[in-house]
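Here we show just some of the chains, and they stay where they sit in the whole.
Chain nomenclature is as follows: A, B and C, assigned in order of appearance, with residue numbering initiated at 1 for each chain independently.
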Amino acid sequence: MKFSLAVYSAPHSSQAAASALRFARALLREGHQLYRVFFYCDGVHNGSSLSAPPQDETDLLAGWQALQQQHQLDLVVCIAAAQRRGVLSDSEASRLEKPAANLAAGFELAGLGQLADAVAQSDRLVTFGG
Amino acid sequence: MTKRILALCRQAPYGNALAREGLEAVLAAAAMDQVADLLFCGDGVFQLLPEQSPAGIGQKSLQRNLQALPLFGVEQAYVCTKSLAQRGLDLEALSQGQLPLVPVDDSAALIATYDSVLSF
Amino acid sequence: MSLHIVSKSPFSSTALSDCLDAFAEGDALLLIEDGVYALSGRMSERPAVQPVYCLAADAAARGLQIPDSVTAVDDAGWVALCAEHNPVVSWFK
């Protein structure tokens, strides 16, 4: 079955971000497909390359990146939500004349249309928020 | 085959970003011909109060987003009557504008008719 | 005497009811942000405590009328309430 996930919460603030990663791993393990993970609202912070949790806390970024590599996941960060919150790709950083970029490898910025497309193309959409 | 999509709008406007970002997602989907229906319930019904003036708190009115919905093919919105009653509100007191509001007593039955539900 | 600042809707959060459980004679209540939804409907008629203040800008933002039982304040009034009371206790979740 084809799943997509919508993630609205930042790592290290809400458990929902960690729940989404666990759910993604489990559905792939169970033989399902993961069409897309769409990071929206505070969820865009999952795509920040600068987060540095203490050694003894879970590194969600590393978790998403490993899963992305293994399964060629489509990890999409909403470009409008990310701009407001300061998650920028190289090209966005230069376009907006900002001093640095911080979008992590394995994630890409795209418009909200990618959420609508995920809903249309998937058998199930599961939202992680709060 | 087009999917039937419901946006479940449960947040009051302005206090957090979810009400605004939810409507932006619905508008973006409609612009791509994925028209979602909307169900306002819980504190989401406060999005429909008339005469919101958020300039004093440095925000834009959400009512502009609501009134833009019909331009993108969203022709009506559902409102949970139980949520209204809990808050002492009448459907008639809400801002209808270009977006007619349809009262819903049985939100469970309504939700069951959709292929996908986006929670905001 | 404490100033209690409540910033969440009483219809979806227990911030206000938790606050009222910790409200002493002589304390004051200030509603800000989504806390001003306490002015909506039935809850406005008989405030559970006195005095109740609300930020005028937050009520106007949300299209709410301020009933006679509640005193509207601007930002300067907000600062004055904080200066007049101690401790200031925030109820935001």
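Simple rule for what comes next: a contact is a pair of C-beta atoms (placed from the backbone, for glycine too) under 8 Å apart; a residue touches a chain by one contact, two chains touch by 3 or more.
Since the model is a prediction, treat every value here as computed from it, not as a measurement.
Student: Would you kindly express the chain stoichiometry of the entire complex in this file with the labels on the displayed chains?
Tutor: Each shown chain stands for its kind; the full complex totals A x2, B x2, C x2.
We take it that only the chains that are shown with their structure count from here on.
Student: Could you draw the chains as nodes, link the ones that touch, and say if you get a line, ring, star, complete or other?
Tutor: line
Student: Would you mind pulling out the distance in Å between where the CA atoms of chain A average out and where those of chain B do?
Tutor: 26
Student: On a C-alpha centroid basis, what's the spacing between chain B and chain C, in Å?
Tutor: Centre separation, chain B to chain C: 27 Å.
Student: How big is the gap, in whole Å, between where the Cα atoms of chain A centre and where those of chain C centre?
Tutor: Computed from C-alpha means, the inter-chain centre distance equals 37 Å.
Student: Can you list every residue of chain C that touches 2 or more other chains, as numbers and ranges?
Tutor: There are none in chain C.
Student: Going by the touch rule set out above, which residues of chain B reach two or more other chains?
Tutor: Nothing qualifies.
Student: Where on chain B does chain C make contact in their complex?
Tutor: Per the stated touch rule, the residues are 10, 12-16, 42-43, 46, 49-54, 56-57, 59, 86-89.
Student: Can you check the complex and tell me which residues of chain A touch chain B?
Tutor: 6, 8, 40-41, 80-81, 111-113, 115-117, 119-120, 124-125, 127, 129
Student: Would you mind writing out the residues of chain B in touch with chain A in their complex?
Tutor: Within the complex, chain B contacts chain A at residues 2-3, 5, 17-18, 21, 24-25, 28-29, 31-32, 34, 116-119.
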